[in-house]
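The structure under discussion appears below in the form of structure tokens.
Note that one protein chain is taken out, while the other chains of the complex remain in position.
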Amino acid sequence: MIIILDEKKAEKKIAELKKIFNGQKQIFVNDNRVAIQGADVNELPADIVATAEIITDVPAAVQGSRLFHPQDTVIKTPHAVIGGAEFIMMAGPCSVESEEHVKKMAKVAKEGGAKIIRGGAFKPRTSPYSFQGLGEEGLKYLREAADENGMDMITEVMDDEHVEMVAKYTDIFQIGARNMQNFSLLKTVGKTNIPVALKRGMSATIDDLLNAAEYIVSEGNRQIMLLERGIRTFDNKYTRNTFDLGAVPVLKKLTHYPVIVDPSHAVGEWDLVTPMALAGAASGADGMIVEIHDEPTKALSDGPQALKPKTYLKMAQKVFEVHQVISKK
Amino acid sequence: MIIILDEKKAEKKIAELKKIFNGQKQIFVNDNRVAIQGADVNELPADIVATAEIITDVPAAVQGSRLFHPQDTVIKTPHAVIGGAEFIMMAGPCSVESEEHVKKMAKVAKEGGAKIIRGGAFKPRTSPYSFQGLGEEGLKYLREAADENGMDMITEVMDDEHVEMVAKYTDIFQIGARNMQNFSLLKTVGKTNIPVALKRGMSATIDDLLNAAEYIVSEGNRQIMLLERGIRTFDNKYTRNTFDLGAVPVLKKLTHYPVIVDPSHAVGEWDLVTPMALAGAASGADGMIVEIHDEPTKALSDGPQALKPKTYLKMAQKVFEVHQVISKK
Amino acid sequence: MIIILDEKKAEKKIAELKKIFNGQKQIFVNDNRVAIQGADVNELPADIVATAEIITDVPAAVQGSRLFHPQDTVIKTPHAVIGGAEFIMMAGPCSVESEEHVKKMAKVAKEGGAKIIRGGAFKPRTSPYSFQGLGEEGLKYLREAADENGMDMITEVMDDEHVEMVAKYTDIFQIGARNMQNFSLLKTVGKTNIPVALKRGMSATIDDLLNAAEYIVSEGNRQIMLLERGIRTFDNKYTRNTFDLGAVPVLKKLTHYPVIVDPSHAVGEWDLVTPMALAGAASGADGMIVEIHDEPTKALSDGPQALKPKTYLKMAQKVFEVHQVISKK
Partner (left out) sequence: MIIILDEKKAEKKIAELKKIFNGQKQIFVNDNRVAIQGADVNELPADIVATAEIITDVPAAVQGSRLFHPQDTVIKTPHAVIGGAEFIMMAGPCSVESEEHVKKMAKVAKEGGAKIIRGGAFKPRTSPYSFQGLGEEGLKYLREAADENGMDMITEVMDDEHVEMVAKYTDIFQIGARNMQNFSLLKTVGKTNIPVALKRGMSATIDDLLNAAEYIVSEGNRQIMLLERGIRTFDNKYTRNTFDLGAVPVLKKLTHYPVIVDPSHAVGEWDLVTPMALAGAASGADGMIVEIHDEPTKALSDGPQALKPKTYLKMAQKVFEVHQVISKK
């Protein structure tokens, strides 16, 4: 249930509601809107029922819902504003391969207009025998690469025990698709004040994704962005996944969190990335994240989808142009 | 197998190959490229093996493949050029509901820059008890609406027995998603010289779609365009289908046929259509087809996805702008 | 809406209802149950509203629904009873390859307890260049094979224009998965009195399947059986499709038509067929259809899934045993 109070008397009524329900039900407050989990209209005081607007059909992921929080969430990192007027470019290598390489890629990323550098230090590999990442050493190189270029850093944290360590380096936590329902991890990053980029699971419905985000915000961390990276369907011969761009306007309608698109993992082939990046920008996304590599055939992970610097620069320029076109009134 | 001959001596060698294989194997010729279905390299004359480039890994849908036909197919209808430099807009009501209504919608469509009016006279309804369309009367009204506005007409033909009748009215046959593997119907329209817009089946792989197109071209009709209209996946609560825009660059790579996108059927909700139309234009499609209606709540079919005139006009303007941005060098 | 009348006064009230609605609404009668398409309760006479049980939440595919027709539909062909107490085995080659071969396979089929021989004379091939079947000649051989062994015949009819010809030979029409929504074909076979085996489309929902069946019964043919043959999902590396056995009890609950399973097309590999045939029998299906071939590597179509005679005989024996176990009280 969401109660939209008259703005003038909101404070008093909010106090009243907290008194009635506190301890028994979950109560969330956003300005003049109060969400009460699992409460009935007949538990409310008569004056509120009479004067307030009450919405009963409310999703479980209530704090993430625009019914509760109509205004866009805007996330500020040291060098970027995500969810605002600007289209945010995040770019970098799939894995942090070496100090030299990630610093080289950071320069390329920056040149294309990226404000955030990506790179994996802990890699979720399908096989336990594949390269698993450089670990803390990789985080260190990525941090330096970001600092040298006046950029922010985003990197994946894969388990609870690494959250504290990764927090020392990163500006944004990335939660991988396979961990979207690792509820324990979601709660742990939810207890920090570091922005979280939550990747949609490969067969997560929109509701699954929003419920996963709710695990994060339920611990107090409101700085959440959602990542569409392709879903798993029968159509998997020519593309790694099916890029579900329809999810972008659906999410922008249902939730206030910024929506980022990841064309690299969606399509899995470098020559399909640019059209999908352009489509992603045109669909209304707040930003995108893309993998780049100067020598894709030598990449330690996901080589086939990495963009060479020249391709990346052309793609980025066009993406900003498309965003400009769809943004103007 | 595809044999790429030296352009100078091509004619002579093509004659040679026809002599060897004719009657036994299917042979197709495009300029200096010869495709021979089911032949082995060791059946070829030595001089051809020595001088020509031979591609053995060739898809079954060979005539549709860029390996056989590298140049884009451009389809010319009386008022439009599909697959060329211009982005083609096709718009109109889902069904032809009445003479007055379709003519009113034709004006709106034209105003938004559409060159082709759509409308269904024979509707493929999931239930046999739903409105099935106006039949030939509907074709007549749609034809008049097109003529009055200097536009071309596209309409669905649902079975073999109606092909001849629909051919008298339409500039383009549309083959619906549910009929994508109605091989009999594909062959029948393949015998005509009317362009065919082939909709991708709701769980058709890219190869299925290309093989279906091959049924059409195998009867002689080369004027084929492919329509992406969303595929069926687990993600169906907020959108009718999953709009597979990744299919656009994949198809542009594999085949020479123009690629059209249908955001209306893909998302199923009017307020999701514009972002998906923009994304479709940005993905590199050659055109789009969209449903419009002045009073969607009263539409006889697919009301929820229809765009009101004002929304359509705004969407169309932005779509052409996006296309312009991605087209320039 | 379905009205369940008091059995004593049913006849009189049915006449009353027909008088009120005839010509305007579709009315269907089964014993004391009357289904009226698209009618409102307030259009009914007061006495009926007072005395009858009225179900308003009724599927579009009303004639197929157990709410309208609670009793099982039992289909009798010259040599078999489908939908009764007995588990029906249908077996045969994928394609009728030659007179000799189909007659040889008929004997094997019979030996395993099959009462119905299958074989395709018109093959729905993904590529137009593949073997398309022997046509009428194939029908003739299959008919003779059936007659020589005291069996019935089931074969696929692929388009309207062949219905009349195939009707001269077959005991059961098979409508292929790709034609499940070929509404024209469904109506044509619906006009005959030959039983129809309707294959579920590869991405047809349960409702899609029931609606397709409704197209058949809407033309008067009540002798329909439904075939589960696997659906298309992301899981397609080791099996051709995903065998959706959950559909069997769902269909037995919702509809009165017999349910047949096709493990051959579902899994696509011969060594997976037996476990799936056993599972199909255990799931409560009324019968199964399986492909057999004495030399699968030489089969003209679908070789990998064909069972050799010895495998077939062992499988069939076990299938009947499993059916016996689950049937006893």
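Note that the chains are named A, B and C in the order they appear, and that numbering of residues resets to 1 at the start of each chain.
Just so it is clear, a contact is a pair of C-beta atoms (placed from the backbone, for glycine too) under 8 Å apart; a residue touches a chain by one contact, two chains touch by 3 or more.
These numbers were taken from a predicted model, which means no experiment stands behind them.
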Residue of C:120, C:176 or C:280 in touch with the missing chain, whole complex considered: C:280
Touch criterion as defined above, residue of C:121, C:198, C:260 or C:322 at the omitted chain: C:322
Among A:16, A:160, A:271 or A:321, residue touching the chain not depicted: A:160
Hidden partner interface residues of chain C, rising order: 203, 205-207, 230-231, 233-235, 237-239, 242-250, 253-254, 266-267, 271-272, 275-276, 278-284, 318, 321-322, 325-326
Residues belonging to chain A that touch the chain removed from view: 26, 37-38, 60-61, 124-130, 158-161, 178-179, 181-185, 187, 202-203, 207-208, 211, 214-215, 218, 232
Residue ranges of chain B at the interface with the undisplayed chain: 203, 232-234, 236
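One rule holds in what follows: only the chains that are shown with their structure count from here on.
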Most distant chain from chain C by Cα centroid: A
Cα-centroid distance, chain B relative to chain C, in whole angstrom: 33
Mean-CA-position distance for chain B and chain A (Å): 36
Mean-CA-position distance for chain C and chain A (Å): 48
Chain A residues counted as touching two or more neighbouring chains: 203, 233-234
